[in-house]
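Just one protein chain is left out here, and the rest sit where they should.
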Amino acid sequence: MVGATEEARLNQLESQVDNGGGGAWEYLCLVRKLKARRSEKVLRHGIFILNSHIARSKLGGEEWTLYEQVAVAAMDCHRNDIANDCIEALSKKFPGSIRVGRLKGMLLEAKGAWPDAEKIYAQLLVDNPLDQIILKRKVAIAKAQGNLAAAVEYLNNYLETFMADHDAWRELAELYISIQMYKQAAFCYEELILSQPTVPLYHLAYADVLYTMGGLENLQAAKKYYASTINLTGGKNTRALYGICLSSVAINQLTKGRNKDEKDSADLQPLAAEALLKDYKERAPEKLPLVTAMLRNIKLVS
Amino acid sequence: MGVGFIAGVLGGLLFAHAAYSTIQYRGMLKIMEEEFSGPPTNVVIELLLGFVLCMVAGLAVPGKFHSILPDSEENRVVSLPSNLDFMIFNHRGRLSPFDPELKLKT
Partner (left out) sequence: MAVQDSTRSSSEGKSGDDGEDLSIFHAENLQNNMKSIYYSRTFLSIMGGVVAGIWGFTGLMGFVFYLLIMAIASLGLLAKAKFSVGNYFDSWNRIILDGFFGGLMSFVLFWTFAYDIVHIF
């Protein structure tokens, strides 16, 4: 979970390093800790440190972690030559290491040589059959080849063994959504919410999936989860406010004419609409007339 | 942290000076064979001043309080970490390699 202060610190360090101030190593450590994907910056500043002999010797043992980080960033920026150099340096220092073997497999993936990459991973799995990262790379290979069904199958097998891996559940949910299997995606999000109930983003994603699936029960559940997102974020999440407005409208359309044995959520819609208007007034006043017109059209505001 | 530290040092010095003055005052009382009923007023003022400075130091040095609300400006969750274990490399960036000048010097 990337918090606001951490992100602000990351951006501040990034602009500081870009403009020539020091702190490149601190920036790289923070990127590694927050697992942000900023490959171009990492590559540029990482190479800068690795090329300067003084900075490199200051790092001591951490130099090799930097090699690994730069190798992955280079692969992401499609500079496979740099990645190759880094991996060679690492394999000279740590011959026969599984971590270096993984990097070699990733390099083959980046070059597009999927069968060779799979061969290397199969070899590594013989000695370490329960290595989580290699199993995840197999999923990534299937995903990169566009074979989403196989990716889903691999990931399901992985999750049978490692049920507590939240990132894998999240990835599976996203894969299901991309092949439009919404019920299964909803199940994945349910698992995530069960294990980490205080993260509002999972509630939001779950509500989105339920809203997409449609149908009265799903819409009512979606409205509840949008409301819980608003609860967890103190009302600051604009998307959840929109979600409440739209799901209320959809529910009203479905129950038109039916006897409404309503509970108390009759005042939720106008409240959400009002909060939305206030939000836009504060943050984007030039768009306020558009929002007012839209809300008026769906009769949430008079 | 700097201000608090300096305030603390100043307070400590004031205490030391007050202690020294009180010792001298007692010595003087012993010569004059009077009872010690309390340190002289200027020493009391010095003690109080020193204590105020130390209070400032004691409150400022341990650092600010951090908010514990999960939706406060500093604590709110901005994004989930991008799933780097499942990162794939055949995205559009493949078509424009980054900065061909950059090389790793071995």
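As written, the chain order gives the labels A and B, with residue 1 at the start of each chain.
Here is the rule we go by: a contact is a pair of C-beta atoms (placed from the backbone, for glycine too) under 8 Å apart; a residue touches a chain by one contact, two chains touch by 3 or more.
Since the structure is predicted, the reported quantities are computational estimates derived from the model, not experimental observations.
S.K.: In the whole complex, not just what's shown, which of A:L59, A:A113 or A:I133 touches the removed chain?
M.R.: Selected residue, touching the omitted chain: A:I133.
S.K.: Spell out, residue by residue, where the missing chain touches chain B.
M.R.: Spelled out for chain B, the touching residues are 11, 15, 18-19, 22-23, 26, 36, 38-39, 43-44, 47, 50-51, 54-55, 57-59, 61-63, 65-70, 72, 75, 81, 84-85.
As a convention for this text, only the chains that are shown with their structure count from here on.
S.K.: Roughly how far is chain A from chain B, going centre to centre by Cα mean, in whole Å?
M.R.: Those two chain centres are 37 Å apart.
S.K.: Please give the residue numbers of chain A that touch chain B in the complex, ascending.
M.R.: 1-7, 34-37, 40, 43-44, 47, 50-51, 70, 72, 75-79, 81-82, 85-86, 89, 106, 109-110, 112, 132-133, 136-137, 139-140, 143-144, 167, 170-171, 198-201, 232-234, 236
S.K.: Of all residues in chain B, which touch chain A in the complex?
M.R.: Touch residues, chain B against chain A: 69-90, 93-94, 96-99, 102-106.
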